[in-house]
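The complex appears here without one of its protein chains, the remainder shown in place.
To keep things simple, chains are lettered A, B and C as they appear, and every chain counts its residues starting from 1.
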Amino acid sequence: MFGQTTSADGILVNEVTAQAPVKKKSSLWYDAWKRLKRDKIAVASVIIVGLYALIGLLSALGIVAADWNQEVGPSYAAPFENWDYILGTDIFGRSVITKVIHGTQIAMSVGLVSSLIAIPIGVGLGAIAGYFGGKVDEVIVWFYTTVSSIPGIMLLMSIAFILGKGITTVYIALGLTSWVGLCRLIRGEVMKHKNREYVQAADAIGAGHTRKLLKHILPNVTHIVIINTSLQFQVAIKSEVILSYIGLGVSGQPSWGTMIDDAKLELARGVWWQLAGATVAMFLVVLAFNILGDALRDALDPKLKGKS
Amino acid sequence: MNSSVNYIIRRLLYLIPVLLGVCALIFLLFNVVAGDPTALLLGKHASVEQMAELREQLGLNKSLFAQYLDVVKSAFTFDFGRSWSTKQQISSMIMQGAIPSLTLSIPAFIISTFTSIIFAVIVAYYRGKGIDLFIRVTCIAMMSISSLVYILVFQNVLAFQLGLFEISGYEYGFPNFLYYVSLPIIIWIVLSLGPDIRFYRTIILDEIYQDYVRTARAKGLSEKVILFKHVLRNAMIPILTYTVVQLPFLLLGALLLESFFAIPGLGGMTITALNSSDFPVLKAITILSAVAYIIFTLIQDILYTLVDPRVKLQ
Amino acid sequence: TKKQNFDEKVLNVVVSAKVKGLDPVNAGDTYSSAEIARVYEGLLEYEYLKRPYELKPSLAQAMPTVSDDGLTYTFKIKPGVKFHDNKCFPNGKGRELVASDFVYSIKRMADSKNNSTGWWLLDGRIKGLNEWKDKYKGKDANYSEEVEGLKALDKYTLQFTLTSKYPQFLYSLAMVYTFAVPHEAVEMYGEEFLNNPVGTGAFQITKPYAQQNTIEYVKNPNYRDDFYPSEGASEEDIAAGLTKYAGKKLPLVDKIKVQIQTEASTRFLSFQDGNVDLSEIPKDNFDQVVTPDQGLTDEYKAKGIDLEVTPDLDITYIAFNHDDPLFKNNVKLKQAMSLAYNGAEANTLFYNGRGILAQTIIPPGIGGFDPNYKNPYAKFDLEKAKKLLDEAGYKNGEGLPEISYETTATTVSRQMSEYFQKNMAELGIKIKVNTNTWPQLTQKVKSRQAQMFGMAWLGDYPDAENFLQLLYGPNSAPGPNGGNYNDAQFNKDFDTAKNMQPGPERAAKYAKLAQRVAEEVPLLLGVHRTSFVLKHSWLKNYKFSTFNHGHAKYYDVDMKKKKEVLESGLLKKDVEKKTASN
Partner (left out) sequence: MSDLLQIKNLNVDFNTPEGIVRAVNNVSFDVPLGKTVGLVGESGSGKSVTSLAVMQLIPNPPGIISSGEIIFEGQDLLKLQEEEMRKIRGNDIAMIFQEPMTSLNPVFKVGDQISESLMLHKGMSPKEAWEKSVELLDQVGIPNPKASAQKYPHEMSGGQKQRVMIAMAIACEPKLLICDEPTTALDVTIQRQVIDLMFDLQDKYKMGMLFITHDLGVIADIADDVVVMYRSNIVEQNTAKNIFMAPQHPYTKGLIACRPALDKNPERLLTVSDFMDEAGNEIAVDQTKTKKVDKVFKVDEEKNPVLLEVNDLHVHFPIKGGIFGRTVDHFKAVNGVSFKLRKGMTLGLVGESGCGKTTLGRSLLRLIEPTKGQVIYDGVEITKLDKKQMRDMRSKMQIIFQDPYSSLNPRMTVSEILMEPMVLHNIGATKEEREKKARWLMEKVGLKAEQLSRYPHEFSGGQRQRICIARALAVSPDFIICDESVSALDVSVQAQVLNLLLDLQEEFGLTYIFISHDLSVVNFISDEVAVMNSGQFVEMDRANEVYLRPKMDYTKKLLEAIPKGMPKELLAEQSGLQ
């Protein structure tokens, strides 16, 4: 199954003549990367994501946009009038562009940290449930059925509500609500792989559970985790906006969510630049993550290869 | 037959552990982690005595276990009592809220699902061609804009400036509600078209490369028949998986839409309850959603057997 | 869109929060109170046109006679006033209101089962009422048991006996908590009473209140003889035509349609669309609507829209928690912070410069407000602030721990906290902003966990006592004094002042008290907010009141005018142009 789809070596299949040219470096990851590289738009997405990550990092380190809190002009100055605040200013006369840049930090970290919370839980529980089956599986399935039977937005709001303030809450709330999907996926995939012959082959050479799970099965589901993460990022970034709207978002530093929330009132007075700035910034990175997610799926998930 | 009855009974019995779990979870969230609601309920002039009195009345002085049992009891009897904040009967609050939520979400859901499926089939037909690329890119672009932006812009332009729709509000009864929910429904559809088309397209493409499609082509069937008859029927399973589990959550309507369009639905009720520490209401909504979720997954399983003869309920 | 019906006189109002229920004893918030007051009435009410606010009899025939010791109040009740027709009465015909209805209604406030949010008004005030309450704690109260201080002497005579002097008592009789409810309705509807209001008011509901986002009222056909007033009208009132209706029988409209819309932007759109007759102006729409001299922009004038600007009876402030040793005996630190807080600019940013910068805790419009007083610490002076901070031992903020500031999560309060943070940063003080949901903030304040927090207080009645008590030690959290300020001298002076009879003497005393304590900076003073209300040309007789209880009966709607305006498309003009140019 796997081989058939990944190699186009139909002509070379003959035993006698099979002489695949010796490649310097060849692994599924490398192949996937090569495939990804061919896709111009995907490469552009990688670059955009990379750029955002860089900006986020620089702003976290205080190298760029550290002066977002500075008053640089009059309140609600219109954009494109002054180079110091090319995208205009907000209510306090702070530069909108600087806030947008600073907001990158929140957006990227929300995606990153919530993934860092969701992935270990989702992969851990999913793998254990799928691999061991039986009672353990029942308990884990019960657990995530319970969690998923509560509407996500309710769970998100309650967690945010109870933890209260700020960015940590956003991380935790998003992390804790998004592991379920991943867990279910990983469980199914591990169950499938568990019965694959290569795992039984590992059994036959005397490999224990830990080895079978960690060394054999998990590497074969990593692509799912990667695809999922790229999508989790964009979900997280979008959720931050909603949380901000409900008033459970970030405080004390600018985020795209709070900027859009501000715009709710500003729009009627004709102040559209905060909304535009944040929306465009968000649009670009969410778009990039979406495209990247698709491209990764095509590149890493051989099942869908050639079907884009 | 017998085994499917067994299956259905088993699945319904599964409600018990799940409900116990849901109760434990919300109990943990609202009774253990969240603090004392009495100060808020009594308002700005609250006194210590009154707070103590109210705590007693609300049963907050009982042991945690006894309180948990109360939650469980209400979950299994569906008797949620009265709201702490508004003192209203919760069952009637939910009834009143469910109607607007459902009149908004069900039409929106049905229209958006059908539209997206049809679009997806069309896109699948033109796979690899310009139109496919165009719709795909449009979908992703549509998904990348925050829903808040759509609401703000649509309400301002379509309802206010062009006067095509009511700006906000709601009236019970047909056809009056239609005046109020049309715009929110349109926004809902616009919001869901992007992700839905994309998802259904993937599903349909998954099917299009199956061997049976080749067989159908070899029979001389036209592409239209193949797509709408052979492929779509097979794609129903993943489509059902994706859509049916959304249904119970339709109950909550769309939170943002409800509050911007002043639709008195359950979504708005949830936010209000949250903002006034009205735990009985939150518990009721959560428990009902959980029950709906389990029942709908069961319905989903039954639907599977209808669309796919290979699936058996066991 | 739907067709409008212009045959009936319908008043369209918008409310910004959910209305919980219509039971007077549980009128927790201003929104519910306003709705309750459409249906129910009390002994007293506020004069419609007169300012400063003044009480006048409502269901009472006249103002009460007060005994010499100031403890006994005797009321005569208007005879012949009928409750709304309702199935709780025999034959469904409204019964006549009697004195014992008030006895019953006020006992309901004390009934612990009802957990009335208005109990603080009467707590410890009426002879025997607390005892009655305690006796039936957790039990079914016996309403027939007589309470010494609360008696119906005969069918139309009602007598209150207080435990001590309490000049504010009369105000509580104009508050919805004490409004008259018929025991028949309470008994019949039980827990559903809150959805089935039966009162004597000018309006009645058509069907039980069902938690929907609209409430509809119709005119009470049997409404008592009540006429449009002319007393106390100011020059402007007369100019605005507010006295034209003098002597007309109330109410003037046939129907009221109340819409609940929680989003400010939605409310404003509804108003602009002509869907509602009046609206407050969202902060961010100010420039669009109001010119710098507080008049209306031409664009809106052209649409026939009127603007009503009135100072509201309230104050915003940032409280220090005096439980915290950092603030307890550290006047200089608080003074420094107060000086570093740029209230004037905050006023521009958040209240469009329309707020009145607070000098003491007492707002204008009530006795105790001194327009000439300037608080030396309620102004922006960074130099002086730095000096004071130095004197307090925290040169440039060194040695000062990070101070946490609690706020709610609405857009505006978030912006305000950012602004405060910025101001304090200039002084060298680090502020950590914690956003909370409203329940969380309340809980933190009531459990004394909040170090600093922003609040606003809206007067319950027009007496400075209601503001000064925010600093009264015994009112500490969970009471209204969330900052837990406790100054023995202030407490003592306050006790004497509040028991004085209203008058210039008491006002002077209040003023002195307020000014002295203001310089101790128990709070960072914000502004007294101004209310801006827009109304359409077809709405007549509107006058703003902080205590807008039952005033809808004075409003009139000119349906012909409304039809004309709506059909001419006048309201939509310009808007299109404006958005096009954006």
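Note that in this section contacts are C-beta pairs under 8 Å (C-beta built on N, C-alpha and C of every residue); 3 or more make two chains touch, one makes a residue touch a chain.
Everything quoted here is computed from the prediction, not taken from an experiment.
Chemist: In the full assembly, spell out which visible chains the left-out chain is touching.
Modeler: Its contacts among the visible chains are A, B.
Chemist: Which one, B:Q67, B:S101, B:S168 or B:N234, makes contact with the chain that was left out?
Modeler: With B:Q67, B:S101, B:S168 or B:N234 as choices, the missing chain is touched by B:N234.
Chemist: Just name the one of B:S3, B:T138 or B:N176 that touches the chain not displayed here.
Modeler: B:S3
Chemist: Could you please point out the chain B residues that touch the chain left off the display?
Modeler: 3, 6, 9-10, 13, 128, 210-212, 214-222, 230, 233-234, 307-310, 314
Chemist: Considering the whole complex, not just the chains shown, which residues of chain A touch the missing one?
Modeler: 1-4, 6-20, 22, 26-28, 35, 38, 196-198, 200-208, 211, 215-216, 219-220, 306
By definition in this document, only the chains that are shown with their structure count from here on.
Chemist: With contacts counted as defined, which of the two, A-B or B-C, has more C-beta pairs across the interface?
Modeler: Result of the comparison of A-B and B-C: B-C.
Chemist: Measuring from the mean C-alpha position of chain A to the mean C-alpha position of chain C, what distance in angstrom results?
Modeler: Here chain A and chain C have centroids separated by 48 Å.
Chemist: Chain A to chain B: how many Å between their CA centres?
Modeler: Those two chain centres are 23 Å apart.
Chemist: Centre to centre, by mean C-alpha position, how many angstrom separate chain B and chain C?
Modeler: About 38 Å separates the centre of chain B from that of chain C.
Chemist: Of all residues in chain B, which are in touch with two or more distinct other chains?
Modeler: Counting only residues that touch two or more other chains, chain B contributes 34, 152, 156, 274.
Chemist: Do you know which chain C residues sit against two or more other chains?
Modeler: In chain C, the residues touching two or more other chains are 263, 265, 437, 440.
Chemist: Quick one: in the complex, what on chain B touches chain C?
Modeler: Per the touch definition, chain B meets chain C at residues 34-37, 39-48, 50-51, 53-54, 56-57, 82, 85-89, 92-93, 96-97, 152, 155-157, 159-161, 163-172, 176, 179, 259-264, 268, 272, 274-277.
Chemist: Quick check: in the complex, which residue numbers of chain C touch chain A?
Modeler: Checking each residue of chain C against chain A gives 263-265, 268, 282-288, 348-349, 407-412, 414-415, 417-419, 421-422, 425, 432-437, 440, 578, 582.
Chemist: Would you pull the chain C residues touching chain B in the complex into a rising list?
Modeler: 1-2, 18, 20-21, 23, 26, 28-29, 112-113, 115, 117, 119-120, 123, 137-138, 191-192, 194-195, 210-214, 259-263, 265-266, 269-270, 272-273, 275, 437-440, 442-443, 446-447, 457, 478-480, 572, 575-576, 579
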